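Below you will find the structure I want to go over with you.
Only one protein chain is missing from this complex, and each of the others stays in its spot.
Letters A, B and C mark the chains as written, and numbering starts fresh at 1 in each.
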Amino acid sequence: MTAMQIIFLIVAAVTLGGALMIATSRRMMHTVLWLVLTLMGVAVLFALLQANFFSVVQVLVYIGAIAILILFGVMLTRRSMVDAGESLVHKNWWVVAVVIALLFAAIVISIQPWGAAHTPLVELMEFKEPISDLGEALVDPAAYLIPFEVSSVLLLAVMVAAIYIAVDRKGGKS
Amino acid sequence: MIPLSWYLILAAGLFCIGLFVVLTKKSAIGILIGIELMLNAVNINLAAFWHYYTQLNPSQTPLNGMVFLAIVFIVAAAETAVGLALIISAYRRRNTSVAGEMDLLKG
Amino acid sequence: MSFFRDPVVFLTQWLNGVLAGWGLPPAWVQVISFTIGGAILATGAMLFVTILIWGERKLLGRVQDRYGPNRLGPWGIFQSFADMLKIFIKEHITPVGVDLIPYNLAPILSVAAVLMVWSVIPLSMTMYGVDLSVGLLYFVAVGALGELGIIMAGWGSNNKYALLGAFRAVAQLISYEVPMVVSLLVPVMLAGSLSMNEIVKQQNIWFIFISPLAALIFFVTQIAEVGRAPFDLVEAESELVAGFNIEYSGLKFGMFFVAEFVHAFTVALIFTTLFLGGWRGPGAEQYPLLGFIYLMLKTTIVYFIAILMRGSLPRFRIDQMMDVNWKLLTPLSLILIAVTALAVKAMQPLSPWISVPVNIVLNLILIYLTQQLLVRYFKRRKIREVGSRNRPVARLEEPVTSTAESEGSL
Partner (left out) sequence: MLSDWLYIAIFTGIALFLPGVAIFLAAVLSPKKPDPIKTSTYECGMETVGEAWVQFKVQYYVFGLIFLAFDVETVFLYPWAVAFNKVGLFAVLEAILFIAILLGGLIYAWRKGALEWV
């Protein structure tokens, strides 16, 4: 067991633990804070995989923007400051839990025979992070120009749609 | 070092927990959070496979995985934004954010 | 002699040699030397800022025609330490109903989020924590953790004013992050890298001379990110009691102030690194220690300019602040990116003697056009009569002359 493996196991435990707390937490606000912990764990996993750019972008976009937006959403859809103490979970959750445990077992068993899955991921030496190559490919018509432009159209559509839905029609203000 | 399968199993676990959250939470925002977890699990897989592929082909710089990751980020952001807008709008009309009570189309 | 030329590298090599001599494996040597280096950097940052607080209070005192602190030690130089000692031994009041973990974690997270930036800033050519390949984005991302600290403080306090203040603060922070992120594209574009060290090394011409408007936008957004006057709405005493930190006391309260002061100095440091050439100066390559002195001098000047702004400008109202961001800075920074990208690309084959002046002229034209647009907007805008339905006064019996109020407010 190398130091890397120990670090990975700790990070994995924190990530999955945060995710489990999301599933069991009763207060909406705590759910979001646990979500932040899970997202942080995923960012560390990206760093372990040497995807530096995406590790930082994970913190920037997921924690800095998406989690904050969800928090705003939580605040906007509540009647009182006190979190609901009642269970936020369906009463026959255990059926779902059993089915999903079976699904997980199926996935784990199905990747066992695949030999390549057991390749150790070594540190990429002499490795220059391909941010620059990524940038070139994104604006190269032969490579990923279409996804690049389409994503901006998608963002425009998101802005227009979400503002149209969220802001009341009459008077344009809430 | 760390075998690829560890990352795959972790991603599978995260995906399963996300699915569990989606299926069991009553609050609509809770369901959105579950979807975020599932998308993150997918991202871990993509990054792990990207690393694996780069390791096997050190001469070239494969970018498919990175572009895929970036697209997942954008899709996750779009999904959260529009989903929350719908929830807020529904809350204003029905005064609830519990998914089971949004049954306007029920016959 | 090599010690005075470059003390940090000298000491690091000496330490590594000593540790390796004890028979430790290289990985442990690295961990120990990283820990010692990081501890010195973080403690040094906090101590240096403590001394700067004295300078800030002294200068603010002069701006407001006062002496400033002048009792403890020569020129009151020990005042900050006395204040720290006092706040250190004050009682920690934990109000009823707080959410203990977020409540206690929030001040720690606020300070940590600011300190973490220091690990990627190059203090001189050989003196830096780490040369991260995505250092600039790391700086932006760490800011997100500070927002989280504010939300946790507001939520954990179990006080509706704290919560409201926290959400206002976060709305301000995320809003000003948009023009900041966009204006940061300019140095990245010019340097062709996200690494802080690389950006400094590329500044044969300081980037402020290539794109002064980007520097200006970044500077304004940074003042807003720190939450200082004229953007200190976070501490709107009149509207929100005091803001998100109202339920804190003792050192937990003090930590938010430590975070603010360290943050103010850190953003000046980042501004210097990105736009003022960082540690660069005559002889800085041969003598890295000299580079560190240059960096600190430039940073202190930037910091005191921000303090002078703090002392002279009145506070924005929240709607004005949002207007400045969304209707002025954000469109302007997006247009600036397009203009700069086109101009730099079109003039790439030309020598810098032509392209740099053209860039400056383009920036100045943009500034002039914006200013004209604003002047015309405020001329056209109708100022409502005092006493009308939209601008009511408390007592209508006395006629109010509208001359004093007719000035348009941005």
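Going forward, a contact is a pair of C-beta atoms (placed from the backbone, for glycine too) under 8 Å apart; a residue touches a chain by one contact, two chains touch by 3 or more.
This structure is a prediction, so every number in the text was calculated from the model and none was measured.
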Which chains here would be touched by the one that got left out? A, B, C
Sole touch to the unshown chain from C:185, C:296, C:309 or C:356: residue C:185
Which listed residue, B:28, B:44 or B:77, touches the chain dropped from view? B:77
From the listed residues C:164, C:293 or C:358, report the one that touches the chain absent from this view. C:164
Touch list for chain A against the chain that is not drawn: 47-48, 50, 52-53, 57, 60-61, 64-66, 68-69, 72-73, 75-76, 78-82, 123, 127, 131-136, 138-140, 145, 148-149, 151-153, 155-156, 158-160, 162-164, 166-168, 172-174
Can you list where chain B touches the absent chain? 70, 73-74, 77, 80-81, 84-85, 88
Residues belonging to chain C that touch the chain removed from view: 30-31, 34-35, 38-39, 41-43, 46, 88-97, 104, 107-109, 111-112, 115-116, 118-119, 129-133, 137-138, 140, 158-161, 163-164, 167, 171, 174-175, 177-178, 181-182, 185, 188-190, 192-194, 241, 246-247, 250-252, 255, 258, 318-319, 322-323, 326-327, 330-331, 334, 337-338, 341-342, 344-346, 348
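Everything that follows uses one rule, which is that only the chains that are shown with their structure count from here on.
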Think of each chain as a node with edges to the chains it touches; is that a line, ring, star, complete or other? line
State the chain with the largest centre-to-centre distance from chain C, centres being mean CA positions. B
With centres defined as the mean C-alpha position, give me the chain A-chain C separation in Å. 29
Report the inter-centroid distance (CA atoms only) between chain B and chain C in whole Å. 33
I need the residues of chain B touching at least two other chains; which ones are they? none
Multi-partner residues of chain C (at least 2 other chains): none
Going by the contact rule at the top, pick out the chain C residues touching chain A in the complex. 27, 99, 102, 132-134, 137-138, 140-145, 147-148, 151-152, 155, 158, 160, 163, 167, 170, 174, 177, 192, 194
Using the touch definition from the top, list the residues of chain B that touch chain A in their complex. 1-10, 12-14, 16-21, 23-27, 29-30, 32-34, 36-37, 40, 43-44, 47-48, 50-52, 54-55, 58, 61, 63, 66-67, 69-71, 73-78, 80-82, 84-89, 91-92, 95, 97
Chain A residues touching chain C in their complex are 3, 29, 33, 36, 52-53, 55-57, 59-60, 63-65, 67-68, 71-72, 75, 81, 129, 131-132
